[in-house]
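For this depiction, one protein chain was excluded, whereas all remaining protein chains were kept in their positions.
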Amino acid sequence: MAIHKGLGFSAIEYPTGMNQNGDPSQAWIKIKPDGRVDVFAGTSDIGNGSKTIQSQIVAETLGVPYDWVTYDNSNTDSSPVCTGTFASRATFVAGMAVKKAAEKVRERVLEIASKELEIDPADLDIVDGEVIAKGSPQKKINVADVAAAATWTYGELLTGTGAQLKEYAAIVDPESGRVDLPPHSAISYAACAAEVEVDDETGEVTVTRLVSCYDVGRAINPTLVEGQIEGGAIQGLGLGVLENCYPYYPSVEHRGGQFGAYLAPGMEDLPQLETLIIENPSSDGPYGAKGIGEMANNPQPPAIASAVYDAVGVWVTELPITPERILRALEAKAEPRREGKLVAFDDELSINAVGSGSVRFE
Amino acid sequence: MKAVGARLPRYDGIGHVTGRTVYVDDVRIPGSLWVKALRSPSHNAKIVKLDTGPAEAMKGVHAVVTHKDVPLNVYGHLSALGIPGDEPLLAEGDVRYQGQPIAVVAAESEELASAAVEAIVLELDEQPALFDVRKAFDADAPQIHQWGNWYPHFEAEMDRRQIRKGDIDAAFDQADVIVQGVYRPAAIEHVPLETQVCQVVPEPSGRLTIYSCTQALYFSMGVVSAHLQQPLNRFKFVGGTVGGGFGGKVDTATETMCSLLALKSGKPVRWRWTREEEFLCSSTRAPWHMEIADALTKDGWILGRKMLTLHDSGAYARFSPYGLTKHSFHHTGAYTIPNLHFDGYVVFTNRVPTTAMRGFGVTSVSFATETHMSRVAHVLGIDPFELRLKNANRIGDTSPNGVTYTDPSTVPTIQAIAESLGHELPGEYRAMTPGKREGDLLPEHLVGQLGNPEAH
Partner (left out) sequence: MKLTVNGIEREVESAPLTPLLFVLRDELEVESPKAGCQQGGCGACTVLVDGEPRRSCLTPVAAVDGAQITTVEGLGSPENLAPLQQAFTHHYAAQCGFCTAGMIMAAQAYLDNWGAEDREMIQTALAGHVCRCTGYVKIVDAIAAVARGDSFDITITAESHDTTNVGGTQ
């Protein structure tokens, strides 16, 4: 019996936004009489922190402290359309909607401030809740006072709306799959290395270390980005070695209907995690952000499969890589079929071996 | 103080750690009825008899809803994207997966609701079932869907998603080595800690307030609106605070049925799925079957790729055609491959319909193509970092569907990993950038695929 160590790695990419797009997000912002900011957006926060990220974007764009911002995504009467939290779009697409709304309301704030200060709006900036004259910061007016003036002097509701909608990318030629526009808002990139230990007597694969590098464009909140990466790493580990709705796929027998029968990763599965974050900004995302939410669980399974090969010399290409599959592979010691220049693995899994219909892989 | 780039605390963080965050099941509505579903015990069967009378007659049971009560029972959730509907909200005439909802009841307690479900008379005529996507095309395969065993409504009514680029035959003729393999990642469950849950309150105004765990408030409202054939202002979706989703809470699995029960009973209703329902009856990530053959030069250029994908959609299409399309656009992964032949099928099987899960469509293709790259490196005897770096996307390269890359980060992310592992790359690989291909990085076979990064 021996424990074998192995190292494998993968490099991936992932698109942001609904594929082919056409998924709108909208937001509207109003300012209360004391300058506090109400944001209405329809984005569900599923734990990813979209309430936080969008509030940060508004605070930054408007120039007010983060705790001046109230975020309301609670219902569809007050919030405008957001297609949803999926497709890694909450920061880019929905974030752009709130950014645009914040830019509009900023213009209104500057317009009122310019009347009060008698300075052209183009010569004004907003920093930490104060509208200040560029170059003469002693000439200033607090956003709270601007809001009061709007309410009681000028009779204006300080408000702004924003909508983000990437044009739909049509498949212009279904035979080739060519599109007329990019079907994504941005592409994020990642690479991941996995270290495993494989026990050749029990077949158990333990993932001991995951080293990842993610290009997220711009980390609006680095802690939240880490949270996505770490959560994704464990889900990727689960996909790679633990989880299966159908343990005897394609059979539907023996499904696990409770924890313990279905193996969701637990604390004791936690490997050593090291992460590098690169910021290669997107050209038109909010402050250069791209997306991270989904990609975070993609690079681990192939890195683990490659590490398993490195450890014990077998390729297991059916997930999850269970002890049973390791032991069967070690026993079979399958070699690829070689015919001329062809090196063919996994013949027994192919549709050519199992099916008898018109679709074949040739 | 800058907000963007700052490690500011979570907006809702204090609520989470003090137990004050309100999720759907925490909303208390007096007089709520409990909802339970009658679910198919069979994988594939015709419904011979469905009699809800005994359940409706039970004291404490306020409403039972079947397909007869649904104004539009079959509505394609992605019909706006040209994907026609095939899935009934409640089974009508047949059932095609174990767990499929046939009827829902609203009763005064959980026990009563369960008893009412038991009281419904259901007679089924079992049909042969199909579980293996590889056998779906066999002449003697059971036909398990009105469209045949695979989705036939891609553009131009094609029955597959297709990518063709360059000259695949020439690529395979010119290759020194061809490496072929099969990749099969499994269905996994989203496992959100909060199971599917919904509460619907009929308001005196005639509107419905729908407390929903959906990831997509407006998308789900659109679905309910379509099934009920009512305008959007009939509904007020309340939510936006979800106990985990991961793609499994876009399906709008509870809201429509609860709305129908609320309307029929005139009372608020509440449906919280058990963990068993969540594991066994909620939609899953799809299992995929992918076969890849790469045409390679002995010094590690990928001349061409042939790929066949069978996407196991389960019993109905749901979002599968969308997922397969996204998959096809990314089947070259982070690399530039000029000659392509991709065929992908959305295949029906008698299992719970599969849906989006974190990475939908691309998780599978990343697993297949990256494991394949490692195999290629092994067969050719080339360093796996070097193999990936030379083939990596660069500015001006084009994707499978003709998009030009403007700023790909494959090169720096690979270099960063190599460095952190202490893997010493030769000088020319350490010096690589994502810049436009030239010199040794622009062999003849990559010239034709170049595009204009300014074009879009």
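Just so it is clear, A and B label the chains in written order, and each chain counts residues from 1 on its own.
We take it that a contact is a pair of C-beta atoms (placed from the backbone, for glycine too) under 8 Å apart; a residue touches a chain by one contact, two chains touch by 3 or more.
Computed from a predicted structure; not experimentally measured.
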Note to self: By the document's own contact criterion, which visible chains does the hidden chain reach in the full complex?
What the structure shows: A, B
Item checked: Sole contact to the chain not displayed, among A:17, A:49, A:177 or A:203 -> A:49
Note to self: Using the document's definition of touch, tell me which of A:148, A:165, A:277 or A:334 contacts the absent chain.
What the structure shows: A:277
Check: Footprint of the hidden chain on chain A, which residues?
Finding: 45-49, 215, 219, 221-224, 226-227, 229-235, 258-260, 264, 266-268, 270, 273-281
Next item on the list: List the residues of chain B that touch the chain left out of this view.
Entry: 6-10, 12-23, 25-26, 28, 190-195, 242-244, 246, 272, 274-276, 409, 412, 416
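Rule of thumb we're sticking to: only the chains that are shown with their structure count from here on.
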Check: Where the centres are mean C-alpha positions, what is the separation of chain A from chain B, in Å?
Finding: 15
